[in-house]
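The complex appears here without one of its protein chains, the remainder shown in place.
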Amino acid sequence: MSSSPGNSPFLHRATIAFFLGLALWVPVANLLLPAESPLALSSYSVSLLGKYLCLALLALALDLLWGYAGLLSLGHGAFFALGGYAMGMYLMRQIGTRGVYGDADLPDFMVFLDWSELPWYWWGFDSFPFAMLMVLLVPGVLALVFGWLAFRSRVTGVYFSIMTQAMTYALMLAFFRNEMGFGGNNGLTDFKDLLGFDLHADSTRCALLVVTALTVLGSYMLCRRLLATRFGAVVTALRDQEGRVRFLGYSVASYKLVVFVLSAMLAGVAGALYVPQVGIINPGEFQPLNSIEIAIWVAVGGRGTLVGAMLGAFVIAAVETLLTAQFPEAWLFALGALFLLVTLFLPRGLLGLWERRGHG
Amino acid sequence: MFGTVAAYPRWSWWMSLGLFLAVSLGGWTRVTAQTVETSPSIPSLRELVNRLPEAQDEEARRALLMHIAAGGDAATERVFAALERGALYVDRRSRTVVEGSRKGSRYLLTDVLTGEALGEAGRRDVRRIPVDNRLRAELRTVQALGALEARDPTVRQAAISTLLGSSDPEVHKAFERRRGVEPEAALRSSLDVALAIFALGGHDPKAFSAALNTLEGRSEENVRTALRQFSARSDVLESQQVRAQRLLERAENRLRWLARLEALFFGLSLGSVLLLSAVGLAITFGVMGVINMAHGELIMLGAYTTWALQQLLPTQPGIALLLAIPTAFFVAGGVGLALERGVIRFLYGRPLETLLATFGISLILQQLVRSLFSPLNRSVSSPEWLAGAWEIVPGLALTYNRLAILGFSLLVFAALLSLMKYTRFGLQVRAVAQNRAMARALGVRSQRVDALTFALGSGVAGIAGVALTQLTNVGPNLGQAYIIDSFLVVVFGGVGNLWGTLVAAFSLGIANKALEPMVGAVLAKILLLIALILFLQRRPQGLFPRRGRQEEQG
Amino acid sequence: MLYRLYQPIFFVVALTLAAMASRAQEGEPIRVGVLHSLSGTMAISETTLKDTVLMLVEQQNARGGLLGRPLEAVVVDPASDWPLFAEKARELLVRERVDVVFGCWTSVSRKSVLPVFEELNGLLFYPVQYEGEESSQNVFYTGAAPNQQAIPAVDYLMNQGVQRWVLAGTDYVYPRTTNKILQAYLAQNGVAEDDILVSYTPFGHSDWQSIVAQIKRFGGAGKKTAVVSTVNGDANVPFYKELANQGISAADIPVIAFSVGEEELSGIDTAPLVGHLAAWNYFMSVEEDVNYDFIDEWLAYIGDDDRVTNDPMEAHYIGFNLWAAAVEKAGTADPSAVQEAIIGVSVPNLSGGMATMLPNHHITKPVLIGEILDDGQFQVVWETPAAVAGDAWSDYLPGSRNLMADWTDPVRCGNYSTEENRCLGAD
Partner (left out) sequence: MADIDTRHGVMLYLDAVSVSFSGYQALNELSLAVDEGELRCLIGPNGAGKTTLMDVITGKTRPDSGSVFLGQDINLLDHDEAAIARLGVGRKFQKPSVFPHQRVWDNLALALVGHRSPWQALRYKPSTADEDRVAHLAKLIGLYDLAGQAAGGLSHGQTQWLEIGMLLAQDPKLLLIDEPVAGMTQQETERTAELLQSLVPDQTVVVVEHDMAFVRSIARRVSVLHEGRVLTEGSIDAVQTDARVREVYLGDAC
């Protein structure tokens, strides 16, 4: 319905092709091609790609909220991390007696800090379906409660941003506490396997990447579908003219709430896919800085385009990988300059740039 | 696996020395009293000092230090001061004992007796004469015993306080002697307390009751310890023990009350820090509506300015600190001005973009400082007049630096408030904030007002940085610690309302300090954040909302 | 038209990735990875360690390298970001094909890279004191285990007559574990529960007023009191400032710190801190020629006479020399061979003794207690008569009392239960 570049049918098809291509190509390049082949992918590249894909999903989630509903959450890292913790807890339970203390009931960090029994909120995480449910529910319920309170009182704009930032900050402090029972600063790590598959095996890694690519693709399609309905039109409308939408008789708060909850759940899924691929989840993910970085991915790619957000995440993550290896000192300068330049000169992001050129 | 500690080679002789010194103090003070009048004997003192490294066994060293102590003149003081600071070295080339101070990888040597410069030495040329806490404590006792006889009553008072906890019979004797001749009434009563403590620890039952009378209403630590020990004794009358118990309880009750007052002060102090760091934001965010995520880095710049000025004036940390206040204002204000002209003015009316752009600036400033000054923290020293605490009554002492910052924050606040309220500039700022088009029509140069307002807010952040150097690290991460709290303070107070910022800062400070003893520092902060979020979700306009006909699309 | 513009973007991405993957062939030099944060919050501590390793590599090359091959350092920046540590570790091992890695500071960064090193069989030398409770086949712990720092420190203070204890720490795993160990140890030595006060604060805690007041009251009970501080990093400066301002001097209530060294002190006005203590395995002020040499080389390398040396630097010095000696002994830089060869190897430390790599991958270290001096240095006031062997598993924690680590035959296990006579965690 809107005229943003994200709706270009070509881009849409190319995006689908990209994710499908990735899902097909990576297992072949990593598992089948000999290591010497110029087209072969190392395990390092596979895990890197997997990480980028998760970040792209996270950016997609934020773009749905910011680009379409006009709500900039500076706490989206929190939903990502909560999804990640839910997955991490499942993976911790999968370790079973293979921990260093060989304790069947408690994760290692609980053993050496003298926990006598598993806290109640860890119950159920032995079960994969339950953990997956929590991946969706925990971020979703938090977003529901937070959003219900916020939107009911018409917290918008920068206030919403500042308060979401305060939320992720509070969660960070909370998860740093060892007494919370989530491993404190060290977080959850040293995972062994997922659904019985060894996480350190190349085949598992490739499978995870394929699942991730397909999940990102599915989420993208879901967002597009959603935005093409009257619901999507209302959401976009309230971004531009919230007052008008309200005076047309729409309950603005419930629309925002639905988008916020959905976006939080997508972020949770991104976190859940991220954790087994990078091998650790810790409270650092709640850092306000991380959440601001997500916004910059979206802004760089072009907000309100879905494709742009994912592209932005990919590009910046790749630049980070490159710079932190080659010019460590330059990384923060580059990131800072990117924030500045994009907001000043590229308000519509990379896709906006491309579109301007494309249309002469 | 590490088992038992078998030997303590380095400190054991000092311990014995300390004991010995303490036992011999009585004799020593009499000696000083006599030698003060006689002329100093520098050559023999130098000989004695030079013998320090030779004296290998404990006995010899003991005797040696006693000899040095017997000098009792200015040069002896120098030797003791240098020894206490760990600044006495053996120059291995000349086998003499010298005072040294490290300068880079070299040592500057001076004559410990005369202070005359002796040139430089390398790291391998000198060996430090060891010193530890026990020796320091004993040296301090020795010096305090001497100071009991000093002319200046404040010096005598300090000496009494230093010696108060001692159970040494020689100290007891010194106190008794001084009580007999002390002309100042206030000091006499301090001495009475000191003597009463000794009396409670003694074996004269007749003295107990008088001592308890003297200690009535006192709550000093040493008094309480004496009372506690007395009431646990088995060889005294039960009635007296009950009385001591009651005195102790009363003293402890008093302390509990004082602790509450103290917590209130802590809260005010925390509030003043929040106020200082947020008040600049109250202007840039509250009045102008600009989300400046680089605000924390402007605070950091103020702190680095203080450090730089102290580097320029290494001997005058206090003056450097005072100079830093205007300098930091202009440095941070200048950076703020550049930011406004270079970036922010292109983003007016797009607060979220401003947020992202200024966040980029904050990253750049952080890394810039890291690259220019290294990632290590910088050391900013506190001037004498900010050190220590003002003891209002025993048990309630307010630290000077916190008091100064509290006063300073209120001063800055008052200055800002009057600037906004009573000056032409303030009027223009408010006019532009309320209705830009109208203000322009009336001849206000709104661009200039924007730039200056932003510079003002940034300058105030710089000033906050100066104050923070007295409390915390000066490093690249300094700003990060304050940015979120600052925004919350401004929003909580009600955007655009300076008074709201004041009330918000102090109420958050006090609430935090009230919670902290109950739930611990970590949980206190979390609970406060949650409460704040919930409050703002009910009342997004904060404590003091700006009420008016809302913008049409609101 | 759109297609033409679109296509290159993804081609570039794809090509970059392909290029990344296909690089790196076994070259002539031995490659030494350096995995320390150069940006972010940990840069403050870790940058120095990166420079230390670079200096050691340069010196080794000046001596003709190892096995006739030059050393080549590969530096990456994990940017204080824990998942990025794992990614960078993988990059070093897979893409850069390094033979050994020196790196990590925080425990969480080590925990993050540990599975990567185990999966790819790399070598990691970890130079910082830590909470113990770990022994990996692929990691060599050259910093202190709790029994090489915390327990001797408490012994020293007990001998100084301390009867009441404040255990103050930042709320994370190292302080929690250390304090658990100390509580057990103090209880064993007859200290009553009432005489121990445990207090945790968040990272970067800056307002210490209430806690210092609490410590003051706790210490005002007529018994000699000391603070055992596991307060981390940035929170130390405001902590010490508040102590000084509230009039708590080292003579009243000494504070012994496990994370405050020369480098931390260089950012603090030390005048009010004189007499407070720290427990380490090395101080810059150690009066030994080998230390003087190291300091001179460091100052010359870094080109700044005001810089200091500290304990983790010594750990890297020891670790690097142990590794180099093991490579010479094995005749190859191959990680598996080095793992075998290094156990039992001894090299000089900087305090005049020898450091030996033990079968549990920890080393022997002397424990030194230093008092802070006016000039930001420490005066060593006590040291253990002999070097202490690092203990991977604490004897004072119920869960690990019966565990041991031994990477030689026949045990070959990092967590061997002496009770059940088997390697725990193995299937």
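The chains carry the letters A, B and C, assigned in the order they are written, with residues numbered from 1 in each.
Going forward, a contact is a pair of C-beta atoms (placed from the backbone, for glycine too) under 8 Å apart; a residue touches a chain by one contact, two chains touch by 3 or more.
Here the structure is a predicted model, which means the values were calculated and not measured.
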Listed residues A:233, A:322 or A:353, member touching the removed chain: A:233
Touch with the omitted chain, as defined above, among A:66, A:176 or A:255: A:255
Footprint left on subunit A by the chain that the document does not show: 1-4, 226, 229-231, 233-234, 236-237, 240-241, 243-244, 246-252, 254-255, 258
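The rule we apply is simple: only the chains that are shown with their structure count from here on.
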Topology of the chain contact graph, where touching chains are joined (line, ring, star, complete, other): complete
Chain pair with the higher count of C-beta pairs in contact (A-C, A-B): A-C
Centre-most chain, if every chain is reduced to its averaged C-alpha atoms: C
Between subunit C and subunit A, distance of the C-alpha-averaged centres to the nearest whole Å: 33
Separation of subunit A from subunit B, taking each centre as the mean of its C-alpha atoms, in whole Å: 44
Multi-chain contact residues (two or more partners), subunit C: 39, 171, 202
Set of subunit B residues in contact with two or more other chains: 367, 370, 522, 525
In the complex with subunit B, residue positions of subunit C that touch it: 39, 41, 43-44, 47, 147-148, 151-152, 155-156, 159-160, 171, 199-202, 204-207, 209-211, 213-214, 217, 220-222, 234, 237-238, 241-242, 244-247, 250-251, 254, 263-264, 266-272, 274-275, 285, 287, 289, 292, 295-296, 299, 305-306, 367, 371, 373-375, 377, 379-385, 388-389, 391, 395
Touching residues on subunit A, where the partner in the complex is subunit B: 72, 146, 149-150, 152-155, 157-159, 161-163, 165-167, 169-170, 173-174, 176-177, 241-244, 288, 292, 295-296, 299, 329, 332-333, 335-340, 342-344, 347
Subunit C to subunit A touching residues, read off their complex: 1-3, 5-6, 9-10, 13, 16-18, 20-22, 38-39, 75-79, 81-84, 86-88, 90-91, 94-95, 106-108, 111-112, 114-116, 119, 133-134, 171-173, 176-177, 180, 202-203, 397-400, 403, 414-415, 417, 424-427
